[in-house]
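With one protein chain held back, the other chains of the complex are shown just where they sit.
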Amino acid sequence: MNPVRMDNMTWMEYEQRVKAGSVVFLPCGATEQHGPHLPLGTDALLASAICEDVAREVGGIVAPAISYGYKSQPRSGGGQHFCGTTSVEGATLSSLIRDAVREFHRHGVRRLAIVVGHFENQWFVTEGIELAMREIGEHSGMEVMRAEHWEFCRKETLDAVFPDGFPGIALEHAAVIETSMMLHYYPQLVSLDRIPGHGPAQFPVYDMYPARTAWVPSSGVLSSAKDSTSEKGRLLVADVVAGMTKAVRHEFALDEQRGGQPSL
Amino acid sequence: MNPVRMDNMTWMEYEQRVKAGSVVFLPCGATEQHGPHLPLGTDALLASAICEDVAREVGGIVAPAISYGYKSQPRSGGGQHFCGTTSVEGATLSSLIRDAVREFHRHGVRRLAIVVGHFENQWFVTEGIELAMREIGEHSGMEVMRAEHWEFCRKETLDAVFPDGFPGIALEHAAVIETSMMLHYYPQLVSLDRIPGHGPAQFPVYDMYPARTAWVPSSGVLSSAKDSTSEKGRLLVADVVAGMTKAVRHEFALDEQRGGQPSL
Amino acid sequence: MNPVRMDNMTWMEYEQRVKAGSVVFLPCGATEQHGPHLPLGTDALLASAICEDVAREVGGIVAPAISYGYKSQPRSGGGQHFCGTTSVEGATLSSLIRDAVREFHRHGVRRLAIVVGHFENQWFVTEGIELAMREIGEHSGMEVMRAEHWEFCRKETLDAVFPDGFPGIALEHAAVIETSMMLHYYPQLVSLDRIPGHGPAQFPVYDMYPARTAWVPSSGVLSSAKDSTSEKGRLLVADVVAGMTKAVRHEFALDEQRGGQPSL
Amino acid sequence: MNPVRMDNMTWMEYEQRVKAGSVVFLPCGATEQHGPHLPLGTDALLASAICEDVAREVGGIVAPAISYGYKSQPRSGGGQHFCGTTSVEGATLSSLIRDAVREFHRHGVRRLAIVVGHFENQWFVTEGIELAMREIGEHSGMEVMRAEHWEFCRKETLDAVFPDGFPGIALEHAAVIETSMMLHYYPQLVSLDRIPGHGPAQFPVYDMYPARTAWVPSSGVLSSAKDSTSEKGRLLVADVVAGMTKAVRHEFALDEQRGGQPSL
Amino acid sequence: MNPVRMDNMTWMEYEQRVKAGSVVFLPCGATEQHGPHLPLGTDALLASAICEDVAREVGGIVAPAISYGYKSQPRSGGGQHFCGTTSVEGATLSSLIRDAVREFHRHGVRRLAIVVGHFENQWFVTEGIELAMREIGEHSGMEVMRAEHWEFCRKETLDAVFPDGFPGIALEHAAVIETSMMLHYYPQLVSLDRIPGHGPAQFPVYDMYPARTAWVPSSGVLSSAKDSTSEKGRLLVADVVAGMTKAVRHEFALDEQRGGQPSL
Partner (left out) sequence: MNPVRMDNMTWMEYEQRVKAGSVVFLPCGATEQHGPHLPLGTDALLASAICEDVAREVGGIVAPAISYGYKSQPRSGGGQHFCGTTSVEGATLSSLIRDAVREFHRHGVRRLAIVVGHFENQWFVTEGIELAMREIGEHSGMEVMRAEHWEFCRKETLDAVFPDGFPGIALEHAAVIETSMMLHYYPQLVSLDRIPGHGPAQFPVYDMYPARTAWVPSSGVLSSAKDSTSEKGRLLVADVVAGMTKAVRHEFALDEQRGGQPSL
């Protein structure tokens, strides 16, 4: 039994922890191609693992992950022409988030952190939160954080991970950051020997519809994952977990001594 | 690595198996109170486990579970007044299923089995399939099965599991069937010592809105789970897995000798 | 002029009765094939007739019936491949019910009974009520009952109607119960001589999409209606009317002596 | 049994007539206050009666009426502040029409006449038809007519009905035209002695929201119905039935000698 | 800089004027064919110009125009088969209006005038306002006027503009009224020499779907614009501006001496 997973708790255990002020974490992933070396569930798996690590730090609860995300775009996830990428309409994702936020509010949750693990989800998750918050009303006391987990990687760490210079988050799909994090959390799901050797994708600054699939490497990898290591994954994850833990404690005014209890 | 889980496969492995004609299984669960002895994730956990067992039999693939289901109703799941029950609008669930079916079709999947593990999901899952199939068109060759897993329990088994007579599926929420199945698949998540001792709930043949919460036992359990055993779970699961395997092979014309290949 | 039909009343008469606390009944039917011997309007006609009978008992009002229902399913209504079956999207039905409940609330109605006469409607009607009630708020004092009328048939009556044993409600589409009730209420609309002689349909415990139309008898009748009689219809209707009358009086706390007035 | 009502036919009778090319008529009414002398169902009752008269002329079929219409507006129907007026969202009405048109198309209907009996319905009915036709495609051969029945009243008849000059359709809510038509079709539902004596409502050329309810006579009648007679109703209905019959025959190319058969 | 245009103001200027009670005007136009002599933007251009004139009179603010309107209909705008006519779904237009009204309410606007310049917009604009007002609640103090600008043309002026008798607003698409108003406001956008010489369109009193495009003159002009002059435009516009100014002052209780300030 995993002591932070909501789906492993009885409703009575959950209720008790919610009443005590626990933060609820909702991982928002996707089912999306991640090259020949990473599994389709990468985005949901990483977001869940990170949420669990942070939840352990702050006495939080991790709700079941959103496993289907918004449509993959060529420049950030390869695009919708790949087999296996299983995406939902923007309105579907926003509705799902809206409904979940509304339900957590009904439970008495007042501290909710939605952790996005799939770049394309960000705006439809935002809309879902906005829709729920308008319904809930301004004076409910409920507060929601939305964070893309990779944003907590520090410059120092990125400099260490990319000794030749960090090429920017744009091409990091199925590349060094995600592969290293997966090596840290789920080494058995990574096939290092299948990492493609081709160089980074070259994209213009705009998008075309229908997608110009010729722009995207046929492997689905946007830049090389060759230099990924479990150690790099450990460093990156450490940043993310520490940064998110600090942010959660700060924004939700948790007393660090008491784990999950309100600080007042 | 779990060899039938889609989220553990790379997109290339998935594509290869889809091209070979593999059946894709989509478990549709919920996050819903299941009394003081079963976890909130029971419906998704059971549907997933059953899908994995059947997928192993037929060389299939199990897609990530739908973890949030339609609103719990007093007479079948206790109702929406319980803390922890986290439900979505009917339209959200239908959209999610519609989008997923549409995507599986794009992948080339022509054999899709949607396995419902939460009673209240059934009709909104049906609508999602209907919406997708109309879009996909009649001549696509895609076929979808929708099954509630407990429907495959045979009368002989129910007679054995309920020596005093099967009281009917209506009150089986968090009761003997679900508890026994959970003891079979996830014994570490069942707290036998917390099973409440009260008798079965008494419901009229209609519903009232707002829900008459006094009709529902405060434990959330609709009839006693006292007689649950792992062995009963094994028997029930065996029925379900065998029945669903047979149904899938029959309806999708799979060659039993070749597992996952079309029979022609 | 029919003294319980809302569409026959002026708004002033209606307002007076609503202010006096009358129960409003909303029949929810369908336009659906009912074999060669029953008319397409069977579900709406029966639900309306039953509502009128109950309304007469309790001083209630019957609103115009919902005449188009959710999509017919093979195992319960024959399916969508029949000519004449005229169905609406799930979202359309839910919206219609939501809007109607909201309007009755605006009128001052605080006791609303929605009587479902078409099996497939049940969950989308439920969703419509849920959506309206959330908008209306918990403290409005409005209460809504949702009932499938056939659920009020007592075991004793079913034993009398089916001397060889009641085969279950599942196959009762256009069969003995509906045909007998129609003989009771609308004998001129029943063609006894056209009742097909074939045995009951055989269905598996799951559904396939596109519908396997070969599973469904081409007549649209799911089990024999041969033994239908007007007298059986009278018995069944008597149960339903008595049961629903009792339920309405009980749940809405009507004083039985005063018909339609609140009991306090 | 009414030989033109779809809800009184079996599906086989309906199918036979549809295959023979019969026009299907769909009356679109409302549940709306019509003053102290006309019933709430006036719009649906009149549209249905007119459809039945025309259907008898052309061998057509009358589908069950849409009984709940778009929101009543002060200048055309008195407005939404009256008790008894039971309206639906614009999107609900459009969806209902879209779904119905789609289903009639599936049945093989290629000639559909939607007859609007409630002024406010017109544009949402139009949108429903537009949405369905786009889905059905341009080359289906299906043709839909949308008509507001009162538009077929001829100038000569209006001159005869209003000897002091026709004040225009705008204020005809629950006034001479509707009351006379109701006296013709449903005299038992008209209370001539309750017709209010006040003069016509005075409206500006714009609308205010929230509705300025003081603009609307408290009776709900927008101009006097005092001069209504059954004979005037007969004249008006004769125009409408003749005009609509001619329009249907002309637009759908029906052979007048053969009633309901295609002219080729 | 245009002193009444919202898009030319800073948010601080706008806020100051809203706090002082200024009326906000929202022009609702379309992008629709207007014959060979008027531009596609006619409806939005005229509505905007009129709003600006009225706003100058009452110290108001003109918000950016809605430039895409509801689907053009053959009898009022020529129909959707013309190139250049660029229309939106009914639900899109209603949502846009709903969202805008909600936002103006948030700003503190309590006097909003929505000026429709495209006939087909009227009902979907109404629905948008209704949806917003229900959300905002009855006691917000916000008031919204909806007006079709041509409704303020006085009979005397129409008699002067049409010496042979006003044929009615129905066929005035791209005809004398619109062309004359455009000559008044935007003479450089009118090509008088391209006005087609054909007589007025002849329409029945009903609509057909798919549109009978043969009913509509191929020019897109529904009746002759030959007699249009700038002077007629000046007269018509003077009526509209004066009428709307008076209506706004009256309904919103503006003190005529103080321009834009509340009268209390």
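A few points about this structure:
A, B, C, D and E label the chains in the order they appear, each numbered from 1.
Note that in this section a residue touches a chain if its C-beta (ideal position, glycine included) is under 8 Å from a C-beta of that chain, and two chains touch if they have at least 3 such contacts.
Keep in mind it's a predicted model, so treat the numbers as computed, not measured.
Seen in the complete assembly, the chain not on display touches A, E.
The chain omitted from view is touched by exactly one of E:G21, E:P39, E:G59 or E:P204, namely E:P39. Of the options A:E15, A:D207 or A:D227, the residue whose C-beta touches the omitted chain is A:D207. Contact with the omitted chain, checked across E:S22, E:S67 or E:T157, is made by E:S67.
By the touch criterion stated above, the residues of chain E touching the omitted chain are 1, 5-12, 14-15, 18, 31, 33-41, 44-45, 63-65, 67-68, 80, 82-89, 91-92, 95-96, 99-100, 103-104, 106-108, 188-189, 191, 194, 220. With the whole complex as reference, residues 70-71, 73, 89-91, 94, 120, 122-124, 126-127, 129-131, 133, 138, 143-148, 151-152, 204-210, 243, 247, 251 of chain A touch the missing chain.
Here is the rule we use: only the chains that are shown with their structure count from here on.
Judged by touch alone, the chains other than chain B, held in their current positions, sort into A | C, D, E. Steps from chain C to chain E, minimised over paths through touching chains, total 2. For the touching copies chain D and chain E, the fraction of interface residue numbers used by both exceeds half; the interface is of the same-residue type. Overlaying chain A onto chain E using CA atoms gives a rotation of 120 degrees, to the nearest 5.
Averaged C-alpha coordinates give centres for chain B and chain D that are 47 Å from one another. The distance from the centre of chain B to the centre of chain C, each centre being the mean of the chain's C-alpha atoms, comes to 29 Å. Looking at chain E, no residue sits in touch with two or more other chains. Every pair of chains that touch is listed here: A-B, B-C, C-D, D-E.
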